[in-house]
Structures are given as structure tokens and as C-alpha cells.
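Here it is: the structure, laid out below.
Yeah, one chain of the complex is gone here, protein chain that is, but the others are all in their spots.
Chain IDs A and B follow the sequence of writing; residue 1 opens each chain.
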Amino acid sequence: MGRYVVRRLLQMVPVFVGATLLIFLMVNVMGDPVAGLCGERQCDPATAAQLRHEFGLDEPLWLQYATYMGNVFTGDFGTAFNGQPVTELMATAFPVTIRLTVVAVLFEVVVGVTLGVLTGLRRGRPVDTTVLLLTLVVISVPTFVTGLLLQLLLGVEWGWVRPSVSAEAPFGELIVPGLVLASVSLAYVTRLTRTSLAENRRSDYVRTAVAKGLPRHRVVTRHLLRNSLIPVVTFIGTDIGALMGGAIVTERIFNIHGVGYQLYQGILRQNSQTVVGFVTVLVLVFLVANLLVDLLYAVLDPRIRYA
Amino acid sequence: MFLLSALVIVFLIVISVRPSVIASGSPLTCDLAKAREGAGPGHPFGYDGQGCDVYTRTVYGARASVTVGVLATLGVAVLGSVLGGLAGYFGGLWDSVLSRITDIFFAIPVVLGGLVLLSVVTSNTVWPVIGFMVLLGWPQISRIARGAVITAKQHDYVQAARALGASDARILLRHITPNAVAPVIVVSTIALGTYIALEATLSYLGVGLKPPSVSWGIDISAASPYIRNSPHALLWPSGALAVTVLAFIMLGDAVRDALDPKLR
């Protein structure tokens, strides 16, 4: 187990370097960020040159990347154009987005798995067909339409919730945004659980457990669910990174000042330091989440042992 | 299910190729004086904020959406299965390198990548959007293809072919591909729907297709702020989009059931 973790950690190094380099190059393609800083007029050339020097934009690209990565390892993620250290932006943005992600994952796990089990055990019945169709509808309507619709109905027309999220972003205000963020994944989790459950129901160990005369709920929870959840866990694990980065749309609709907001703002202002910094952290989250998922396998499936 | 979705898709393809079959007007003819008017004779869906006929635009919008969906899926499927297949078949160093590259592209959040890459594009064709989707979409297929090839490789008949001295190319093409292609097709069909929805999301963020292209994404994003005043301009393109995505996902389900009965 220990050796496996070490090997995986070593594998993460090239992926981390590659992904950050990729995003660094992509952000660089966006062009000269200084041009947008002077409003509807040209920056005078001297000021522009001074600014480029200040942000290290006058160096060759490879040197910029090397310097940047060197700084990152000492915990310095650079400075945004408004003079604020990127780490400070992260300190305010990540807690908000983590809360949002937690709400979204909770929805996925609680609602998604419950619906999945429900439909998986009642295949072909009206419940199954209804939920299946519902999940299809949820998948096919774009998130921003769902979000705007819920905001208008729940927030303005019926007045059930705040239409936007305040600066503190407590859990209570994140329920609707979390649901919107989770909606598509939620539908996938439901379908995945359903299929996986159905497949495992026919397996020998379940038949054995039933034959042994174990009570139904014990068969379902101890034997069936435990094995059926492996693909679901994989999905949710890879989804965490995607949720955090994909919150751009949701955070924009509900005015949440989290990671998605900072990224969106950073891209609009071509603030390379902010974008690269946040994506670097997101890549780390993605990698660690994947590793944790693989380790969870061993817990869920006693047949899997890592060496 | 299958029949219904197949019918919807055939219909979509027909109106993508020849929208004039069911819509007589031009989607670019707009009269501001009629902005946000409701339905009237000859204009069953009413007008949008620019005074364009919503019905005509919804019909013409199918072409861009279907083009993006189909071409992006083809690109992703080809690139993903070639790279994934090679990694799975040859294993060893090939596999390690390709798998790490897959991870790199997998780690970049898709919407974010779209915002960064497409924000500098000025071309008003569908190609940048498709290119971006292929660039960040292939790892999904690559992983599946790799897994499928590894499984297929261990089958007895592949070992037998190898023992008989068949070349790598022959084994890959004749023996492995037919057995590994099913999961790729299944995932691709479902992905097709999500690419169509992704185009709409990109348009909502202002980096999707550009005028004079006509697409549901453009119309949805233009109409979404007016949701309170003229919901009809939002309803029709969103509805068309949802039905299309639904049709492709249902088709994907049906294909999966047919190709891989175990997953039923």
C-alpha cells in the first residue's frame, strides 16, 4: 500500500508540471494583459513597459514559467493586477467554493445514490421510468437555463430563498446554487448507481447471500451496495475537480465570490497570475481526489489490494 | 425509445441540411419594430429581442448545433481511440507517457479551458469551437479505449493470432478494434449530446459561436436576460436543444443496450 501511494505520488509530478505548463501556455495565447488596464484609451508606452516589467511579462516565456513555478514552491503565487497577492484571493475564494462543492457532492451522494438504489431495485416499474426520464431532462437542459429559472422562480417570484449569495456565503444560501451545480452530475450518479446495482444483483455473491437467508436490507446494504458503489465513487471523485472548476457558470448566476468567479474575472482581465494560480490548485485537487478514489477502492472492494 | 430518438435525429439532420424545407424566411432578416412580439399568423413562435422570427432561427439553429455535436464527437472518438488504443496495446513506456498526457488534459476544467482558448478567437466559423472540444475532450474516450483494448488483448484469439506471427497492425485492426469499439461508440453517442449543450454554455459565457452563425446557444444566451419579459424567445431554442440532447442520449442508451447487453 505504501509503495503504491509513493508510485502514484511520483506519477503526479509530470502530470502536475504538464498541466500547469499547458494552462500557462493557454493563458499566454490570450495576449498582452496590459492593454486592457488603461480603460478606453491606450496606455502610454512608458507606463505599459513599466507595468510589463513589474509583472515579469518582458521575460521570455520559458523563463516566466520557470520563475513562476519556482515561486509557487515557496508558496508565492504572484500578484493580481489590482495589487493583491493571488494567495489572498485564494484564501477568500476557496473556502466559499469548497462549501459549494460540499453541498453539491452531498446532493449527488444523498439524492443521486438514493434515487439510483430506488430505481435499480424497481427496474421497469413506473418509479424507474419516471426517474429515468427526469434524469434525462436534467442532463439535457443547460445548467445556466436551470440556474436562471430557479433563481427567478424561487428567488423573485415566490420569494423562498435569496436570489444571490452574500459575501459570507453560508451553507444555507448555497443550497440552490449547489443543487444547480450538482444537477447534471446528480443525474449521472443516479443512472450509474442504477446500472451498477442491476448488474451486481445477478452476481453469485448476492445470490449466495440471499440463499443464506439474510434479511433483504442486509443483502442490499452490506453486499450489493458496497460493491455497486465503486463506479459511483470513481465518478464522484473525478467530479470534485470538475465541480470546483465548472462552478464558473453557477457562481456567475448566483453572484458567489468563489473560485469560478475569480477565474472568470481573471480571464476577462487576462490576469494570467490569477488564472494560472487557481488552475494550479485545481489540478492538485483533481490529482489528490483521484488518488483518494483509488485508495477507497481497497476499502470498498476487499478483492483489490495494492502493492 | 430507440425509434423515437432515431426519428428525432433523422428529422434534425434533414433540417440541418435543408432548413428551408420547413422554414421559408431567412434567419438574418430582422425588424426591430417587431421586437419581442408574441406569436402571430405565419410566426408561430413570435419574435426575439432583435425582431427576428424565433421559429426561423430555431430551425436554422439546428445546423450549427448538430455540426458542432457530430464533428466534435467524431474528432474526440478518433483521436481518443487511436491514442488510447495504442497506449493499451503496446503498454510499457508508451502507456505510461500517453496515460500521463491523458491525465494532463483531463485535469484542465473544460469550461475554463474554453473560456481561455476561445476568448481570443475572432473567426465566426464552427471550427474553433470544435477544435477546442476535441482538444479537451479526447482523454475521456482515450481512457475507455485503453481499458477496452487491454481487455481484448488478453483474449485467446489475440494470443493465437500473435503466435501465428500476425503483425501488430493486423492484430490491432482485425482482432482488437472490432472488440474494443463498442464501449467507445456508447460513450461517444452520449457525449454528443453533452457537446451540443456545451456549445450553448460557451455562448452563454460569450465565447461560443459568433454571428452571423445561427445557433441555439447564441439565441439562448441572448434571450436569457429577458426571461421575465419574453420567455418565448428563450423557451423555443432551449426546448429544441433539450430535445436534441435527449434524443442523442437516448440513442446512446439504446446503442449501449444493443452492443453491451451485460450493462442493461
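The criterion applied here is as follows: a residue touches a chain if its C-beta (ideal position, glycine included) is under 8 Å from a C-beta of that chain, and two chains touch if they have at least 3 such contacts.
The definition used in the following text is that contacts and distances are computed from a predicted model.
Its UniProt record calls the unshown chain "Peptide ABC transporter substrate-binding protein", which is the correct pick from "Peptide ABC transporter substrate-binding protein", "Proteasome accessory factor C", "Serine/threonine-protein kinase RsbT" or "Glycine--tRNA ligase alpha subunit".
The absent chain, not drawn in this view, touches the displayed chains A, B throughout the complex. Of the listed residues A:M12, A:L89, A:V145 or A:V184, the one in contact with the hidden chain in the full complex is A:L89.
Within subunit A, the residues in touch with the undisplayed chain are 30-33, 35-47, 49-51, 54, 81-84, 88-89, 92-93, 103, 106, 151-152, 155-156, 158-164, 166-168, 170-173, 175, 251-255, 257, 261-262, 264-265, 267-270. Residue-level contact of subunit B with the missing chain is found at 26, 28-33, 35-36, 49-51, 115, 118-122, 124, 206-207, 210-212, 222, 225-226, 228-229.
Just so it is clear, only the chains that are shown with their structure count from here on.
Once the centre of each chain is set as its mean CA position, subunit A and subunit B turn out to be 21 Å apart.
Residues of subunit B that touch subunit A in their complex: 100-101, 103-113, 115-117, 119-120, 193-194, 197, 200-201, 204-205, 220-221, 224, 227-228, 234, 238, 241-246, 249-250, 262-264. The touching residues of subunit A, counted against subunit B in their complex, run 11, 14-15, 18-19, 22-23, 26-27, 29-31, 136-137, 139-145, 148-149, 152, 195, 198-199, 238, 241-242, 244-246, 248-249, 252, 263-264, 267-268, 275, 279, 282-283, 286-287.
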